[in-house]
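Left out: one protein chain. Kept in place: all the others.
Chain IDs A and B follow the sequence of writing; residue 1 opens each chain.
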Amino acid sequence: MPITERDVEKIAELAHLELTEEEKALFTRQLASIVRYVEKLNELDTEDVPPMMHAGAEEEADYAQRDDEVLASLGQETALANAPDKARGFFRVPRVIE
Amino acid sequence: MTPRDKYEVIIGLEVHAQLKTKSKIFCGCSTAFGDEPNANTCPVCLGLPGALPVLNREAIRLAAKAALALGCRINPVSIFARKNYFYPDLPKGYQISQYEQPFSEHGEVEIMTSERDERGRPIQWRRKVIRLTRLHIEEDAGKSIHDGLPDSAEASYVDLNRSGVPLVEIVSEPDFRSSWEAYDYVQHLRQTLQYIDVCEGNMEEGNLRCDANVSVRPKGATEYGTKIELKNLNSFRFLQRALEYEVHRQIEVLESGGELRQETRLWNEREGKTTVMRTKEYAHDYRYFPEPDLPPLILTPEWIEEVKRELPELPGPRRQRFIEQYGLSFEDATTLTATRSMADYYEAVVAQGVEARAAANWILSELIYLLRSSGSDISACPITPPHLAGMIKLISEGTISGKIAKTVIQEMFQTGKTAEEVVKEKGLVQLSDPAQLEPIIDEVLQAHPDKVNAYRGGKVGLLGFFVGQVMKATKGKANPQLVNQLLREKLASSSSSE
Partner (left out) sequence: MDIIGLTIETLHRALQTGETTVREVCERLLERIDALDGTIGAYLTVDGERALQRADALDRERREGAPLKPLTGVPIAIKDNICTRQLRTSCASRILHNYVPPYNATAVERLLDAGAVIIGKTNCDEFAMGSSNENSAFKIVRNPWNLERVPGGSSGGSAAAVAADLCVAALGSDTGGSIRQPASLCGVVGLKPTYGRVSRYGLVAFGSSLDQIGPITKTVRDAARVLRVIAGRDWHDSTSSNHDVVDYEAALNGELKGIRVGVPREYFGQGLDAEVKRAVEMAVDRFADLGAEIVEISLPHTEYAIACYYIIATAEASSNLARYDGVRYGYRTTRAGNLREMYRRTRDEGFGAEVKRRIMLGTYVLSAGYYDAYYLKAQKVRTLIQRDFTQAFAQCDVIAGPTSPTVAFRLGEKTDDPLKMYLSDIYTITANLAAIPGISIPCGLSQDGLPIGLQLLGRRFDEATLLRVAHAYEQAYPFEHKPALEMSDS
């Protein structure tokens, strides 16, 4: 499926990226060539092949799970330490408008 | 025929229930409600770079209890998936949820439901089976605050204490045909989840939340109408009112020749209506894919069996058993099985060997009244089941009268004492000795010679008057049966002797 500039706009919207006109044109070209390349996979018949859904060793039955114990949290001050904007113990962001 | 009668209502519900764990689903932060904003956070639930989720095994156990109690089949292998979307209170930019191969599927619950009259009273209870599509495990997002702060016009605030709290999402089939069916179903869910000790079920604190899909279609139509998603139905009252409003709105649009758009609407309680949140064009493409940071969740049949054995008797079956075993009415059995602690209390009283109906009557009338007026729960009732049983025995043995018992139970509730102690301290023992009662009866008869004559002249209805006088003279302590009997004898024997 060839990638169009319209597709690129839609993807940028989903990924929350603001692209300039030049970036849009460049990405359309580059993504089209990459997508053409990855469609190479269609040469393979994978009808009966199960997808590898997890990279970990499947034979291992012992899974890392936690007991339900409360552990120390970072606390408000540390949680907010890297925040670009904060007030009253909250992270602050420009108003959400849908 | 009103316009409403021409349409069939189709509602499906998605209920989010918070699992009762101490710590979050993927990290050790506390799930406590009402702490300082962002205090209960760590690299994992803040979505810091490099942090990874590790599943809380208690959340899985609680989810399994919920799934089994709701008749769902637990998948031996289930997969966590990422649901990708942007929102300030979603720290990772995705929610860890489940999509393909969810935790459990194909559930079924039988609810009791009824339409309501204008005053909100049930008209006719009936059974209905609701099918559940799935019950899956996911994490909660944080909380965004859009209103009420000085700069709320420009800014929103984010608190991530709730981020990562464990939830189950329970998705129903579109099986509801009225807002009251939906209401009764959510009540049933809440009751069940509380019964099995999986969820607090407090809608106001947000640990039970509800979204709905609503559509209407002309009766007899086979295709579904345009589906509207309703969000923010966060109390039982909102839920039913919002659904009712939305059904009316949709019918009105169709009746006036309009067309419905597929959209998401929000219930606005203040204005009592639903408003558009977003239309289909902005609908999210969540780009679900298997969560690479969590291995597939594998559950053995043995483990599932073990969880099944932990389940208590569920409210529906228990109510049915109460009706059959204790001879209770549907309404009484419903009230007595409303919560697990209430039902346990009742059965603990009955187990003391008192008559089942009497135990039910005392709980349903006096005890519930006392609990309500003191604002306490049956689980913290100062009257223990053996104490209540003890009091009922005093009545059946004739030691106290039913009337006196009403005073006794109040005293017991306030002091925590046994009925025997209260009766003794207050001198409330019933007068059941003829030798003690006869002089009092004689006095009463002597004081009312005209009435005695009238009785003997055939006005037998006056017996009640004499009983009343004797009770008054004994401050209610006289055994009423004995008083009746003695009075009849005396009134009869005197007449024959004259």
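Rule of thumb we're sticking to: a residue touches a chain if its C-beta (ideal position, glycine included) is under 8 Å from a C-beta of that chain, and two chains touch if they have at least 3 such contacts.
Computed from a prediction, not measured in an experiment: that's the story for all the values here.
The chain that is not drawn here is touched, among residues B:Leu19, B:Ile145, B:Ile196 or B:Leu294, by B:Leu294.
The omitted chain makes contact with just one of the residues B:Glu36, B:Glu110, B:Glu252 or B:Asp285: B:Asp285. Listed residues B:Pro88, B:Pro312, B:Pro382 or B:Pro434: the one in touch with the omitted chain is B:Pro88.
Residue A:Leu14 is the one among A:Leu14, A:Val70 or A:Ala87 that touches the chain missing from this view. Interface residues of chain B with the unshown chain, by the touch rule above, are 43, 46-55, 82, 84, 86, 88, 91-94, 156, 158, 285, 287-289, 292-295. Contact between chain A and the unshown chain involves residues 1, 3, 7-8, 10-12, 14-19, 23, 27, 30-31, 33-35, 37-44, 46, 49-57, 60, 62-66, 74, 78, 81-85, 91, 93-97.
Keep in mind that, in the parts below, only the chains that are shown with their structure count from here on.
Mean C-alpha positions place chain A and chain B at a centre distance of 41 Å.
Per the touch definition, chain B reaches chain A in the complex via residues 21-23, 27-30, 36-43, 46, 54-60, 79, 86-88, 144-146, 149, 152-160, 277-278, 282, 285, 287, 290, 292, 295-298.
Interface residues of chain A, counted against chain B in their complex, comprise 14, 16, 53-56, 61, 63-76, 79-80, 87-96, 98.
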